[in-house]
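The structure's right below; bear with me while I get my questions together.
Note that this is a trimmed complex: some chains were dropped, and none of the rest were shifted.
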Amino acid sequence: MIIALKMVSANYSQIGKRPDESKSETTIIMLPSDANPKGNVFGGVILKHLDLIAGLVAKRHAGHANIVTASIDRMTFLKPVYIGNALILSARLNYVKRSSMEVEVRIEAEDLDIGQRVLTGTAFVTVVALDEHRKPIEVIPLISNTDEDKKRFHEGESRMMTRLKGVGRAVT
Amino acid sequence: MIIALKMVSANYSQIGKRPDESKSETTIIMLPSDANPKGNVFGGVILKHLDLIAGLVAKRHAGHANIVTASIDRMTFLKPVYIGNALILSARLNYVKRSSMEVEVRIEAEDLDIGQRVLTGTAFVTVVALDEHRKPIEVIPLISNTDEDKKRFHEGESRMMTRLKGVGRAVT
C-alpha cells in the first residue's frame, strides 16, 4: 500500500543510530493530583507518561519526522504505585524497520522512604514516523553492535511479525 | 494462594447484575491542553480516559470493593484524534470471574464540524476488586440473558484464559 518511503535523519550523513543514542529515563514524583479516589496512583497516569517517553525515544531516533503511537502491547500492572513514590520510566529502542519502531519501556516505582525500587510493568510500544501529510516515512536504521542489542533486535522483529498478524485478524 | 474470597455487592440481596446495569459512556471534547507538540491528541490522553472509564464500569458492578486496573490488552490506535474532536468512550463488562472483570472499551472520535464518527480503537481492560487490605474479593456474578451478552461472556472467558497463560510466561 505504501509505495515509497522517504528517508529522514537528524544528520543525513548518518547511516544509523545505536539504541543508547536515543534511550531516555524519566523520574517523576507522584503527587496527590495523580491519585485515584483511594489515594493510589491510577493506571491512566502511568499510561500517559509511558506514551510520552516512548514518543520521546522514537523522536530522538527519527529526528525531523512526526511521531505517532500506533499500538501498545498487552501491559500488566504488577504492583501498585503510591503517592510520594518516584515513578521511573526507562525507555529504549529494540527494533526499527522502515517507518516502524518498537520502544520497550520499563516502569518502576521507588519508595523514597526506604529506598526500595520495584518493577511495576514492562510495555512494548510501537511508534510510527510520519511526514507532514501523515504518510509513513522511513527512518535511519538501528545499529545493533552489542550482543544484548542484537538479541533485543531479533526479539523485537519477532514481536512485530506477531503484531502484524494480529492487526490482520482485527480488521478481518 | 487466595484461600477465601469475600462477597460484596451494592445490595447484598442481589444475585448478580446485567452488563447494561454497569455500562458507561463518556463524551469529552478534546482541548488544546490535550495536544502533543504537533497539535493532535496524544495517545496518553486517550489511555488516561480509557483507564478511568474501565474502573468506573467495574466499580458500578462491584459496589463497595476497591478497583484496580490489572492489565490492558494490546491496543491499536487506528486513527488520529484531533483537537476539537469529541472523544467518545463506551465501556461495558464482558466477563466476571470471582474478583476479575473484563471491561471492553470502544473508543471513537467524532469530527464535530461534519458530524462524522470513526473508530479509534478497542481495548480490553482487566480490572480486579480488592478489599481494604488489598486482597482480591469476590464480586457478584455477571448475568448474561441475551445471546449477545452470552457470546461476549464466552469470548471474554477465553481471552482471560489466554491472559493467565501469558502472565505465567511473563513471570517464568
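All chains are identified by letter, namely A and B, in their written order; residue positions are counted from 1 within each chain.
Definition applied: a residue touches a chain if its C-beta (ideal position, glycine included) is under 8 Å from a C-beta of that chain, and two chains touch if they have at least 3 such contacts.
Here the structure is a predicted model, which means the values were calculated and not measured.
Colleague: Given 2 placed copies of the single sequence, give me the total number of copies for the whole complex.
Modeller: The number of copies making up the whole complex is 6.
Quick note on the criterion: only the chains that are shown with their structure count from here on.
Colleague: When the C-alpha atoms of chain A and chain B are each averaged to a single point, how far apart are the two points in Å?
Modeller: 23
Colleague: Name, in rising order, each residue of chain B that touches chain A in their complex.
Modeller: Residues 36, 38, 40, 42-45, 47-52, 55, 66, 68-77, 80, 134, 163, 166-167, 170.
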